[in-house]
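Removed from the display is one protein chain of the complex; every other protein chain stays in position.
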Amino acid sequence: MTAESAEHTKHILPLRLYLAVGGALIVLTAVTVAVSFLHFGGWNVVVALSIAAIKATLVAMFFMHLKYDNKLYLFIFIVAVLFLAVFIVFTMFDTMTRDQIYDVKAGPITPDATIYQSNPADTSGTVADSTSVHR
Amino acid sequence: MDTTGTLFMPPGQSTLSGEVDSLFYFIFYMSVFFFVLIVAGTIIFVYRYRRRGKAGLTSGVSHNTTLEVTWTVIPLILVLIIFVWGFKTYMRMNVVPKDAIEIKVTGQKWFWSFDYPEGATTVNELVVPVDKPIKLLMSSKDVIHSFFVPAFRMKMDVLPNRYTITWFEAIGAGNYDLLCAEYCGKGHSEMLGKVKVVSDREYAEWLEKGPGTGEGLNPVDFGAQLYKSKACFTCHSVDGTPNIGPSFKGVYGHKASLEKGGETAVDENYLRESILDPQAKIVAGYQPVMPTYQGVLKDKQIDALIAYIKSLKE
Amino acid sequence: MTDAHSHQPYVAHHFTDAFQQREAAKLGVWIFLLTEILLFGGLFVAYSVFRAWNPDMFHNAHKFLDVRMGTLNTVVLITSSVTVALAIRAIQLGRKKQTIGLLVATLVLAGVFLVVKYFEYSHKFHLGQLPGKYYTFTGVEGSNPHVFFSIYFAMTGLHGIHVLAGMAVISWALINTMKGKYSSEYFTPIEMAGLYWHLVDMIWIFLFPLFYLVG
Partner (left out) sequence: MNNNETANSISFLSEPKGLKSWLFTLDHKRIGILYLGGIMFSFILGGVFAMLIRLELLRPGPDLVSADTYNQLFTLHGAVMIFLFIIPGVPAALGNFVLPLMLGAKDVAFPRLNLASWYIYVVGAAFALYSLHSGAVDTGWTFYTPYSVQTQTSVVSMTLAAFILGFSSIFTGLNFIVTIHKLRAPGQTWFKLPLFVWALYATAIIQVLATPVLGITLLLLILERLFGIGIFDPAMGGDPVLYQHFFWFYSHPAVYIMILPGMGIISELISVFSHKKIFGYKAIAFSSFGIALVSFLVWGHHMFVSGQSEIAAMIFSFLTFLVGIPSGIKVFNWLSTMYKGSISLETPMLYALSFLVLFTIGGLTGIFLGALSVDVHLHDTYFVVAHFHYVMMGGTVMAFLGGLHYWWPKMFGKLYSSLWSKISVALIFIGFNVTFFSQFILGTKGMPRRYYNYLDQFQPLHAFSTVGSWILGLGFLIMFVYLIHSLFRGRRSGPNPWGALTFEWTTPSPPPTYNFKETPRLTHGPYDFDKIAVEETK
């Protein structure tokens, strides 16, 4: 136990590594800003998020020591990201696939809805009278 | 035609109610089987292996793979059958037949209104012909409601600022309860209606008469009819008892003190304003919960209602 | 300590040794970070759903965010992450003065981040790009642009609160370092503060492109 403990408390990374990772993060920031001025259509998001993911991985692995620490922490981190993904994906199973079997789209009746007038209890008008159906 | 229902289910009156009921009873008898198995097992074990005197060492059996796989796989197969069965009917409940009559349903605190393709409107009473698919295009004016007809085994939430769609086809003439199944506030349990299923001929005649126009009635009688059909009674009594809103009895010609302070004379103008813009002058002691009837009531109908309220003297 | 074992003073009675205590603390912090990720998760879901519904509005609205300020803040936060990581290294090596310096630098950078954020916010308030029903700006095309700004304020606001919380934690670690509570043997609290700060940085790494770059 004590030998192990000494080994763990004294895991010191070289200064150069920290500075290199920091430099890489700044460079990646520059890259992602530069790339955002190019137009890839839908791919812009993918590129931006991929670069962000690389940056986050660098932070987690080196600054947060996940590369060197107990792998349990890495596991916890991955679990968090995984469940977040489940939350997003499963919610979008619904929000992205509504109204696929109807001819009338069940989306918002008034897309620019701010139905509230002075009194929130009174939500008069707009809904039932509007027959136009937008998406 | 099943009119009595079973122990658990009310009489089924739509084309799909039979399908729902058969799956219900499939699960039911399966559940009874497993329940009896487990309870009988418990009772037998408790009796057979009851402790007599001191508890000695007992058997050390810790698992049995065959047994465990069996009681995992059999329920798994059963629930998968149920899943597929339930999903098939669910899709039939959601895919509307092409030739369906489209009726617009509006939920509002706390009544239902229905707009028919021929221009008629009704409140809290949906009149439909038998053996014809009816498509309901639904939305709400305020909060979420849910359109629930137990006899048709149908339910669909009614959302504000969005359409939801469902359909049914009634198989027997009669009056069926319509309930709101999504909690919507004070009058939630009063948000009741009827689905009146009639023959084709009666439906045509009914449309002919043009419900809600007050043809051939004097204003007071027409107002009395509207009081019922537009569900004013949900919140306003005519016998003097205060409800969610003030009673209509004797209200005309009096002065009412207001929530914001001050008072107002209850005259034609005030009554009209209260119907069209209910939040403008709230009577002291009541909450600003009344929806506007702008666009719901026509001028002639408002006049009739005022005439009716005027007639309710103390 | 009333306990029978002979302990270092910083080991609580219910742990058998310093190693166990440190591992427990670290595990605790990681679980806490997990809850933080899921807390922000809800907002990421809201972002994804509304962006998918109104991609054009999101694109139009994001042009009203200042990329220069966002980039500046990204660089500031990354640098602060480096300084806090170095602070932990310094205390591991027992260099107390260096640790103090680096922690102060981290605090200063966090302050800069908040100042920049303040300028961004006040500019938006000025234009009427406020969340929800207070939104009065008319320059964004597309439906419900106030939702974009609602989500923007919710996410960056919550992140800002986390920056503040991080500053509090780092200040506390700083004070205790000055008091000489930490050494190359025992520096768990600084390490924990660092982990938290890195998470705050990491969340910003995602907020930055989502709002400022691709909208």
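As written, the chain order gives the labels A, B and C, with residue 1 at the start of each chain.
FYI, a residue touches a chain if its C-beta (ideal position, glycine included) is under 8 Å from a C-beta of that chain, and two chains touch if they have at least 3 such contacts.
On a predicted model such as this, the values are computed, not experimentally measured, just so you know.
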Shown chains that the omitted chain touches within the full complex: A, B, C
Residue among C:V11, C:L34 or C:L86 touching the omitted chain: C:L34
Listed residues B:P160, B:P246 or B:P278, member touching the removed chain: B:P160
Touch residues of chain C, complete complex, unshown partner: 12-16, 20, 23-24, 27-28, 31-32, 34-36, 38-43, 45-46, 49-50, 130-134, 143-144, 146-147, 150-151, 154, 158
Interface with the undisplayed chain - residues on chain A: 72, 79-80, 83, 86-87, 90-91, 93-101, 106, 108, 111-116, 120-121, 123
Absent-chain interface as seen on chain B, which is shown: 5, 7-10, 16, 19-20, 23-24, 27-28, 30-31, 34-35, 38-39, 41-42, 45-46, 49-52, 55-64, 67-68, 71-72, 75-76, 79-80, 82-83, 85-91, 93-94, 142-144, 146, 148, 150-151, 153-157, 159-162, 164, 177, 179-190, 192, 244, 287
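Please note the rule applied: only the chains that are shown with their structure count from here on.
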Distance from chain B to chain A - Cα centre to Cα centre, in angstrom: 40
Residues of chain A touching chain C in the complex: 1-2, 4-5, 8-10, 12-13, 15, 18-19, 21-22, 25-26, 29, 32-33, 36, 44-45, 48-49, 51-52, 55-56, 59-60, 62-64, 69-70, 72-73, 76-77, 79-81, 83-84, 87-88, 91-92, 95-96, 108, 111-114, 116
For the chain C and chain A complex, residues of the former touching the latter: 17-19, 22-23, 26-27, 30-31, 33-34, 37-38, 41-42, 44-45, 48-49, 52-53, 67, 71, 74-75, 78-79, 81-82, 84-86, 89, 92-93, 133, 143-144, 146, 184-185, 194-195, 198-199, 201-202, 205-206, 208-210, 213-214
